[in-house]
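Handing you a structure now.
Note that this complex is displayed minus one protein chain, with the remaining chains in position.
Chain lettering (A, B and C) follows the sequence in which the chains are written, and residue indices restart at 1 in each chain.
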Amino acid sequence: MTPFVADLLIPVGKIIAVILYPMIMVMVMIWLERRVVALMQGRLGPNRVGFQGVLQPVADAAKLFFKEDIIPRQADKRLFNISPILVMFSSLLAFCFIPLGEPLRVGTYTLTLWIADSPVGLLIVLGLSAISVFGVIFGGWASNSKYPLMGALRSVVQVLSYEIPAGLTVLTVAFAARSMDLVEIVRRQESSGIWYGFLMPVSFVVFWISAVAETNRAPFDLPEAESELVAGYHTEYSGMKFAYFYMAEYAHMVLASSLVVLLFFGGWLPPFQGVKALAFLHAVPGFVWYLIKIMFFLYLYVWIRATFPRYRFDSLIRLVWKWLIPLALANFLAVALVRFLR
Amino acid sequence: MSETFEKAPFLLARADRFITWAQKNSLWPFGSGLACCAIEMIATAAARYDIARFGMELFRASPRQADLFIVAGTVTNKMAPVLRRLWDQMPDPKWSLAMGNCAVCGGPFPTYSVLQGVDKIIPVDVYVAGCPPTPQGLIHGLMILQEKIARSHPTKEILNPDARRPS
Amino acid sequence: MAFKEIELNMGPQHPSTHGVLRLKLAVDNEVVLGIEPVLGYLHRGMEKLWESLTYVQVVPLTDRLDYLASLSNNLGYVLTVERLAGIEIPRRAQYIRVVLAELQRLASHLAWAGFMANDIGAMSVLLYGFEAREEILDIFEEYCGARLTIHGIRIGGVIHDIDTGLVSRIRTVLTNIPKRLADIRTLLDENRIWKQRTVGVGRIAAAEAIDYGLTGPPLRACGVAWDMRKDIPYSSYGDFDFDVPLGRNGDVYDRYAVRLEEIGQSIRIVGQALDGLPEGPFMAKMPRVLKIAPGEAFHTIEAPKGVLGFTIRSNGTDKPERVKMKSPSFINLQSLEHMCKGNLFSDVVGILGSLDIVLGEIDK
Partner (left out) sequence: MPADPADRPELRQTLEALTARFAGAVLAGAVEGRELAVRLTKDVLAPALRFLKDERGFNAFEDLVVFDNLQAPAGGGARFTVLYRLYLFPGALRARVSVDVDEGEALDSAVPVYRSADWAEREAFDMFGIRFDGHPGLRRIYLPDEFEGHPLRKDFPLAGRDRGL
């Protein structure tokens, strides 16, 4: 294995893979969302473009690519252009720290299925996904018109206040796994034989609710409420810039679901490890389990969107400050107590 | 470059086919209904007729992200400047469809406050007659528009901007 | 810090203004201080146009007023002309008119349920409501060929007779509607988010409602039992027994509950009308050119949106001297500011949806 291959080809290959992975997941997600929401509403959804509408996201992206790129005259040019990049960049960068499976032994070389694995990978991913809030704020502010501004202000308050319960519940997982390293957390779940989702169900539920809220989805989609704010913070965006916002939203959903799977449902571990009779499940590679679990949570996102009405702003904030944060705190104390007594 | 374009080398023709295929199959209509035709437009997007099958499901509320302007209903003189502004706010390449007799030619209202036909203020690609046109009629109009897009040559417009359509 | 009141414009083009209504809102970051609706973006000059058409030619134009309930507009106008001209309508025609008007109320309420739920965020209810409404539109299409602007009721009676085949198809639709309604009810009735968005929002007291001239479901949601079908029965509504659903505290949730309840009542009325369909002609004997002696008549009906009234003055020729329409949505919209003051911006969308206004009827 010449250093040229080891130090250049493989890392570049991995980087391309990490960029492609969310893009493909976003394409799948766009198709999945429009089909599933349509079927839930008693209609068919896109099924003319390619087999069963599979090429629909490709058509959307290509069309948006060739659209005229309008920058409103009264907009603040620099901020206006930076915000879609910020939103997209933060989610793609966060994907570098998401491990996709156990390292593979390829001949003599061990291929690690992630780009960077740091002892504080969890914090870095949370921090990076928080950068997207800046993109939304700059975008809403720079468009210099009333509806985007209101959308951006709503998004600021919502995402910041939902970071707190998310952070607290993530702490309980780190507490249980005694480390912040995502790979270590999964290995810890494997060795302890029980997934944290079942060990600490309250943490899972609170984290899931704040994950849905942070990605501005479903009942919490106030920043881009079509019926009130026309199109929320990305009202003034068109063409490829809007495509960034549109895809970044899905990328954040994939990021949040993969986080939930890693932290609470044992990433790439096959289910029912302990049971000897089901040992054949180990034959299936870890990455496949990982994908199945992520798809389940993405389906859950879409299911929630098709059923629930939208929260009003004050009830949204009351939910987090009166219910989620106290619950997360109590849960954190309980976990700490249990750890201390054992 | 434009002379070589006359011979429409293979590359540009293929690019045309791909671009028009993408534009044809992801026409996002602009959700602006004016009168009775708006209800039929929504019925066309609803479960039974479902234009989501052709990829037209996302009724964008903001003109910036829409590429098809369906003028569904009566255009009054008070609404005309608003409609023109909405049309200008839409990014190119954009198409428009005059749905219903009121939008096409003023319909049953030869009165002081109605604009006799929306093509007085915006260029119209497809006229759909009917008062209101049935969802099948509207879908037929949309299919004609898709054929019109398939025949267009976006690369020609990109290469020499002066050949651009009057907007 | 100087208090700066933002002037927000829910402009003539907005996803949830149900047409071309423009609301000038004075907003203190999301709290509504004042609303001034601006109308006229769909003013087609109907009343001027009617003065240059004959009585019979006006009927199809009344379809385009409240385009979600065109048969009710026809019924209102046609009853006024018949009262003016003193035409006697055969009982079978009156029963068929009741069947059509009540089916139209079903379609209008189902479409409204979809629009309102979509404004508050529950997208799927719009699709379920429209799917249920499509079945009723099939009946209209079979009866007289049109889905939305139906023009099914003429001066002197109705266009066609109802044969047994159509009666059985109407009955199957009547059995399907409650099933679809059950979907909508399970999705919304006890939904915590829906209740948070609607209970106690846009509340109006009964006395204020009457003073604001509110009519129809928004008024009955305040507990005021004013239903023209009961108070001044017309077109043989007296023969059917149905009760008038009432709300208690006149907020958005009660208007929602009253309208869904009315759907159940309308199904009862259509059932009874079909059972008791009398024999006889479906159209009175009408002169070829209808000339009406000078006079004036005023008649009101209970349209899905509220009390719809027509004042017609004749001058002996075949053209009306003046036709004035009293539109329920026009009067109901006046109380929007009273209901929205002090609420949040996202409640304005809910309250506007609960009033169920249609711009064709407001702007005439």
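FYI, contacts are C-beta pairs under 8 Å (C-beta built on N, C-alpha and C of every residue); 3 or more make two chains touch, one makes a residue touch a chain.
Since the model is a prediction, treat every value here as computed from it, not as a measurement.
Within the full complex, the chain left out of the display contacts the shown chains B, C. Checked against the full complex, the one of B:K24, B:K78 or B:K94 touching the unshown chain is B:K78. If you put the hidden chain back, the residue from C:G40, C:G152, C:G202 or C:P304 that touches it is C:G40. Residue in contact with the omitted chain (choice from B:A22, B:I42 or B:L115): B:L115. The chain that is not drawn here is touched, among residues C:Y55, C:Y234, C:F282 or C:F345, by C:Y234. Along subunit C, the points of touch with the absent chain fall at residues 39-40, 43, 45, 47-49, 52, 79, 82-83, 86, 210-213, 224-226, 231-232, 234-235, 294, 298-300, 307, 309, 311, 313, 315, 321-322, 324, 326, 330-331, 334-335, 363-364.
Listed here are the subunit B residues that touch the chain not shown: 77-78, 80, 110-113, 115, 120-121.
Definition applied: only the chains that are shown with their structure count from here on.
Distance between Cα centroids is largest for the pairing of subunit A with C. In terms of their C-alpha centroids, the spacing between subunit A and subunit B amounts to 36 Å.
Our note on geometry: subunit A versus subunit C, Cα centroid distance of 45 Å, whole angstroms. In this assembly, the C-alpha centroid of subunit B lies 31 Å from the C-alpha centroid of subunit C. Of all residues in subunit A, those touching 2 or more other chains are 41-43, 226, 230, listed in ascending order. Of all residues in subunit B, those that touch two or more other chains are 46-48, 61. On subunit C, the positions that touch subunit A within their shared complex are 6, 8-9, 14-16, 29-30, 117-124, 127-128, 131, 187-188, 191, 193-194, 196-197, 344-347, 349.
The touching residues of subunit C, counted against subunit B in their complex, run 11-15, 19-20, 40-46, 48-49, 60-61, 63-64, 67-68, 111, 126-128, 130-131, 133-134, 137, 147-149, 359-360.
Put simply, subunit A touches subunit C in their complex at residues 37, 40-43, 146, 150, 153, 219, 221-222, 225-228, 230, 305-315.
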